[in-house]
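These notes concern the structure reproduced below.
Only a single protein chain was left out; the remaining protein chains are all shown in position.
Then we have subunit A:
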Amino acid sequence: MASSGHGSGRQEAADRRLRLIAGHLHPRIAASECKAEAAESDPVRAKTVPKRRQEVMKWNGWGYSDSRFLFNKKGQAEFTGRRYRLGGLIFPSLKDWFESTFGANLQHKSPPTAALNSSAITPPNLNEPFLQDLKSMGIPHSLEAEDRVFRAHGHCLHEIFALREGRFGRLPDMVVWPNCHDDVVKIVELACQHNACLIPYGGGTSVSSALECPPDEMRSIVSLDTSQMNHILWIDEKNLTAHVEAGIVGQELERLLNESGFCTGHEPDSMEFSTLGGWVATRASGMKKNIYGNIEDLVVHIKMVTPRGVVEKSCQVPRMSTGPDIHHFIMGSEGTLGVVTEVTLKIRPLPEYQKYGSVVFPNFEQGVACLREVAKQRCAPASIRLMDNAQFQFGHALKPQVSSIFTSFLDGLKKFYITKFKGFDTHRLCVATLLFEGDREKVLQHEKQVYDIAAKFGGLAAGEDNGQRGYMLTFVIAYLRDLGMDYYVIGESFETSVPWDRVLDLCRNVKERITRECKERGVQFPPMSTCRVTQTYDAGACVYFYFAFNYRGLADPVHVYEQVEHAAREEILANGGSLSHHHGDTGR
C-alpha cells in the first residue's frame, strides 16, 4: 500500500484524468436555429412524412395507403398505386404459389375491420401542467385518437393483427412534434418536471415491441414524433460527413444527399420509412454494409437528449480511446436512454455505376460454401445474398407479367439449360443475388472475380433480372404480409448472426423446428419456413428467416405464432446463433 499522501496525489491525478475524458462529453453551448420553422414556407420541399401520417399511410398495415397487393376480379395478383415501379403490374404466378404454399384459398378471406372507430378509443390520460407548459412553448401537439393509435405500435405481427381486428391496447395519450433539438430538450425537461412518460417515435417500423405502451403505465404517455426534424443541417465535403437531424427518413436522406452528389449507402430494408434516429437507437444494418458499413461504422457523432442533460462528444473524429465509446451505449438502447436528435454521418460520393447480378447453385450447401469463400477472400460485393430454394420459388412467384414473348422464350431456354443440361434439381437449387457498386471498370473486374469463385462451387451466372427481383422481394415483403393477412396467412421475419461453420446446420434445424412445431400446435398446412444468408462477415454471416402459415382452424393464431417463433429462437441459440443481428429484439 502506498502512503496516504501518495494516495491523495494519485486521487487528484485520477480526478484530473476523469475530468479530461469527461470533457469530451460536455455539451456544446451553441444556439442553432430551428430549420423546420424556416422550411414551413419552402414550397419546393414536399414532406415525405406529414404530421398526420394516416393521410398517406395505412393505419393498420404497411406503407402507403394507395400501395397494396390484391387479388383482382380475375384472381390475379396486382400491385396498386403509382409510387413504385411495380405499380399497376400483374403477377400471374403469385396466386398459384400462394395457394399451394399455404393451402390458402381466395374464397376464404379474413379482411380487417374497415375503418378506425375513434369513439371506441379511451380518452387520453392527460398531464395538464405538462400540456399547459407545452402549449405556452408553442410546440405542436395532438390529442386526436387517430394520431395516438398510429403511434401506439410498431410492425410486429401481434401489433398489426390486433389493429386489423380493431383491438387497441394502451395508447399514447398525446403526440408532440418537436421541430428541432432545442424543442426536444424542452420537452424532455418538461416531462421530467411534470412526471410524464416519453416514447420517442421515428418511422414506427420497430419490430421489437419498443413502441408498445406498457399497459400498466399510470403516467401520461407522450409520443415524441421526430418526423419534423428532417433536415440535413450541413454537409462537410472536406471530411465527407453530413450533420443531419435524426427524424429524417432513409429515402429522404438519400435523395437529398444524392442531389449534392453524395450518399450514405446505408440501406436497411425499411429505409422508405425508418429514420436516422431509429437506426442509431436500434443498431441498424444496411444492405450495402460491405462497402459502407453498418450504422456503428457510419456514425461519427451523436447528440442525444437524456433526462440528465444532453450527451455528445466534443469533437467529430474517426476514433477515440478514452474509455468505452459512449456511442455504443446509445446504439441499441432503443429509446430507453434518451432521444437521439442529431447525427453526423460519413458520406460518400455517389457511385458511378451499379450492377445487379445473380448466380444459381445446385444446392444451398454449395451456395453457402461459395459465400464463405467470398468472405474469406474479402471480395464481397456491396450486397451478396443467398436465398434457399423456397425463397427462390417465392421470388419466382413475384415475376411480373412479361410483355414480350421473346423474354419468356428466353426464360424457358435458361430454365432448360440449368435444369436439363446442367442437371440442377428445381427443388434443390438456390440463388445468390448480387449488387455491385463503384467505378464501372472496377465493378466489371469485381464481378468477374465473384463469378469465378462461384463457378468453383458449381454456380452459374443467372442474369441481372433475377438479382434485381431478389432485392425487390425485401422491399415488398411487408406489403405481401398484409396480403397474406387478408387470406388467413400470418407471418413474420426474424434474423440471426452465426459463425460460418454453423450456418448450414442452423438453417436446416431452425426451418425443421418451425415445421415440426407448427404441426404439433395444430397448424393444418405445412408452414412456409425459408431463409437466406443475407450478410457476410469475416467470422460469420447474418441469416434471415421468413416464416408464415395458414391459420384457419386455430383459436389463437398469434399465440401459436409466438410459441413457434419462441421455439425457433431457442433453436437458433442452441445452434450457436445470436438473438438478433439487426432487428433489435431486446424486448423478446
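Convention: contacts are C-beta pairs under 8 Å (C-beta built on N, C-alpha and C of every residue); 3 or more make two chains touch, one makes a residue touch a chain; residues count from 1.
By definition in this document, contacts and distances are computed from a predicted model.
For the chain that does not appear here, its UniProt entry gives the protein name "Glyceronephosphate O-acyltransferase", which is one of "Septin", "Aldehyde dehydrogenase", "N-acetyltransferase domain-containing protein" or "Glyceronephosphate O-acyltransferase". The chain that is not drawn here is touched, among residues A:E165, A:D501 or A:D556, by A:D501.
Checked against the full complex, the one of A:L106, A:M137, A:A455 or A:L573 touching the unshown chain is A:L573. Looking at subunit A, the residues touching the absent chain are 363, 427-428, 501-502, 505-506, 508-509, 512-513, 573-576.
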